[in-house]
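Here the structure is laid out as structure tokens; the discussion comes afterwards.
Only a single protein chain was left out; the remaining protein chains are all shown in position.
Which chain is which? They are A, B and C, in the order written, and residues in each are numbered from 1.
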Amino acid sequence: MALERWFRRNRPTRKEDDNAPAGLWLKCEACSAQIYRKDLVANAYVCPECGHHYRMPVEARIELLADAGSFEPWSGGIQAEDPLGFVDTQPYPERLEKNRQKHGRPDAIVTGGATLDGEAIGLVVMDFQFLGGSMGSVVGEEIARAAERSAQEGRALVAVTASGGARMQEGALSLMQMAKTTVALELLAERGLPFVSVLTDPTTGGVTASFATLGDVIYAEPGALISFAGPRVIQQTIKQDLPEGFQRSEFLLEKGMLDDVVSRKALKERLAVTIRLLRAGSVAREREKGVGRAAAL
Amino acid sequence: MALERWFRRNRPTRKEDDNAPAGLWLKCEACSAQIYRKDLVANAYVCPECGHHYRMPVEARIELLADAGSFEPWSGGIQAEDPLGFVDTQPYPERLEKNRQKHGRPDAIVTGGATLDGEAIGLVVMDFQFLGGSMGSVVGEEIARAAERSAQEGRALVAVTASGGARMQEGALSLMQMAKTTVALELLAERGLPFVSVLTDPTTGGVTASFATLGDVIYAEPGALISFAGPRVIQQTIKQDLPEGFQRSEFLLEKGMLDDVVSRKALKERLAVTIRLLRAGSVAREREKGVGRAAAL
Amino acid sequence: MPLPFEKPIEDLEIKIEEMRAYAGEQGIDLSDEITLLEQRLERLRRDTFDNLTRWQRVQVARAAGRPTAMDYLQGAFDGFTELHGDRTLGDDPAIVAGLARLGERSVVVIGQQKGRDTKENIHRNFGMAHPSGYRKAMRMFDLADKFGLPVITPIDTPGAYPGIAAEEQGQAWVIAESIRRMSRLQVPAISVVIGEGGSGGALAVGVANRVLILENAIYSVISPESCAAILWRDAAEAEKAAEALKLTAYDLLELGVVDRVIDEPVGGAHKDREETIRRVREAMLAEVASLMPLDRQALEAQRRERFRALGRFRDAA
Partner (left out) sequence: MPLPFEKPIEDLEIKIEEMRAYAGEQGIDLSDEITLLEQRLERLRRDTFDNLTRWQRVQVARAAGRPTAMDYLQGAFDGFTELHGDRTLGDDPAIVAGLARLGERSVVVIGQQKGRDTKENIHRNFGMAHPSGYRKAMRMFDLADKFGLPVITPIDTPGAYPGIAAEEQGQAWVIAESIRRMSRLQVPAISVVIGEGGSGGALAVGVANRVLILENAIYSVISPESCAAILWRDAAEAEKAAEALKLTAYDLLELGVVDRVIDEPVGGAHKDREETIRRVREAMLAEVASLMPLDRQALEAQRRERFRALGRFRDAA
């Protein structure tokens, strides 16, 4: 479970931007090339040498996809409660407060309206740095609201996922967000508005098993871990090594689960093209409907 | 292709009832027991010793399923043309005429109305002895009519299939029967009437790949060969031995393709129970509909 | 084998038995003593089961002898006719589905089935479904919609199976699809958590108009053991995790995750299977009856609203 990895990793508090190793220079974890950190950031967190896709901060993601100046935030108006009075090594409210402080947002998600190459969209971006991108009541509610508002405003919905799964500190309520986000997509479907999901590293557990894989079209970034159960859980269950590339984007493409693996560089254009092609149908339908059975074949 | 087998087998003309070896006594092809022929017939062509299911004649099948005296034939009013002027070792019309004479029906199918344990049904029974149960225009049309008439008369439809596939002597027109029979089932679906198919040995090719596998519930008899491509074709293609039990009912049950394998002995009751359970829904819906949103939750 | 906290109860039961045997052998009258002990037993049972800790309830929910889905299919319904296969990948024994009669009505039943013994447990994969199982469930949803049959789903699974084939075949995808498909049903749908409601693997067949739960059943986002392994790095802390997760029937009722708790006989469902099955049957009958007047749109809308509303949050500071 990616969540477990997240917990382990985050014991020793890390630098502000956890998406790429710190320092002026870094050694690429994929190709071992020495990269100038600024070059990596300028290249949308893709290794300029080998194309390895690093996780990227929410703000950079929005900048990547939304047309300049078009993003208008919708999320942020709500924050989590502690419905279970959950305490592990620290109380849930404290954990939340630290994350709020550190990441400057109420929870592991940002949503908003934007244009993407001119197309009106609702944009959902998950923040894996905030409690492992786990989906509790707030994440679920923000996604549901974004889907509903997009439907009302006639926007396509684009969701960029990154999550360790459900937020166990909210117990069964977090499980229920899987159903909540799913039913919230229905309004979009009823209005013939596309929902395109973009799965990024890592997308696991309850997020993968709900709205993330219900995209009309599903794209994934190269090399992303995408799963229901995490590799460690599976390894513990079956006591065997996992196949090479197991649960990575390319593997899942081969298994028929993805529409395509799209590099970050090509992502915006591909989303624009896809949304345009899907939306053109309802436009044509609108224009030509009502003529009915008049024309004989 | 089972059709090929049929052609090979049928070169030397066989006795009237080809469904079981001739003679007063026979040796069971499955358990090698000596069986008195009349016992086999009396036992619905199931070996009394080992339960091996032999193919059974159409009339015996109708007797097995229809309540005594309830069967009223619908088919028989149409016969095949020779749209291609097809000649192989003999002209198609001659082949047809011989089969008509021998089997006493216009083509490889009998349909009719009946009650099955009191339930009103349309019954379709294919005749594998007639040109390998191949589906040409007449078989397709009779099935389509039976489906439509059942829908109009509020009957469930039961189809007992046995076929080598499409009738190549009618070329692409026989291929089109796959679509014709499929669309004819739509009326039943629209009226909430169940279609239960019973796949018997052998059901292959275009019949398997159309109406036969579109049953709301699909049963098969034990040991029946059910396939798209026949074992010989596959063997020729892949040049390998086929797995044990490949394409047999029990194998397909395991592969998720069948609702159950049902012995001939249990078949009538199972069909009755299934049809009753499926039909009860629309009855209840009918009775209780219209109350609408009145009752609050 | 009694559960740990059942030991005093069992000891007392044995004592009463012994006393009875002794009285018979010796031909003496100990009926007053026995009656007293029986009253004590009854009190002990009640005290124990009225005050189970969450972790103890987890143990009851998983207890050997607790009625499984199949026990309900055979005991609470009539003429259960199993339908096999997902028409795609196979036939998953961890999910048992088919047609049956509940009282006067035909229904579609989709049950998650653990084994009743080791052999069956292995056959059923301990009630952990593969994608094939959820595909079978979706096929049943289609059948239910087509023929207007209410859907009943007895839930009892540790979770969807975490394995290589399951992931390759899109476990996440199929759970998501099943959630959506079930939410779109045009017929009444009732889920009953009869044992373990394990995470997404349970929710996949739990998007019902009414979600019921047996008194000692649990429903959780994660098993206490896995939760403990993550939070305290020690699966042995499961007891602590069970407390923290608030996964019992009454916790869930308070959270709005379930709509109704069905009381178990004193001593737990495994101590009186027949009575448990009878109570579940009564509850299902009542719930189906209450939903039948709703039309298709109303049923779908109610289900959608029910799940849309779940969650707790407040305005950001």
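Everything below uses one rule, namely that contacts are C-beta pairs under 8 Å (C-beta built on N, C-alpha and C of every residue); 3 or more make two chains touch, one makes a residue touch a chain.
Just so we're clear, the structure is a prediction, and the values are computed from it rather than from any experiment.
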| item | value |
| --- | --- |
| Among shown chains, those touching the left-out chain | A, B, C |
| Contact with the hidden chain (one of B:Arg37, B:Lys102, B:Lys180 or B:Lys265) | B:Lys180 |
| Touch with the omitted chain, as defined above, among B:Ala60, B:Ala120 or B:Ile234 | B:Ile234 |
| Contact footprint on chain B, counting only the chain that is left out | 1, 3-4, 7, 76-81, 83-84, 86-89, 106, 136-138, 140-141, 144, 166, 168, 170-180, 182-186, 205-206, 208-214, 226-229, 233-234, 237-238, 240, 242-243, 246-247, 255-257 |
| Residues from chain C at the interface with the omitted partner, ascending | 87-89, 135, 169-170, 173, 177 |
| Sites on chain A contacted by the missing partner chain, in the whole complex | 189, 192, 194, 216-217, 253-260, 270, 273-274, 276-282, 284-285, 288-295, 297 |
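The rule is simple: only the chains that are shown with their structure count from here on.
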| item | value |
| --- | --- |
| Graph class of chain-chain contacts, one of line, ring, star, complete, other | line |
| Whole-Å gap between the CA centroids of chain A and chain C | 33 |
| Centre-to-centre distance between chain B and chain A (centres being mean Cα positions), rounded to whole Å | 50 |
| Chain centre separation in whole Å, for chain C relative to chain B (CA means) | 41 |
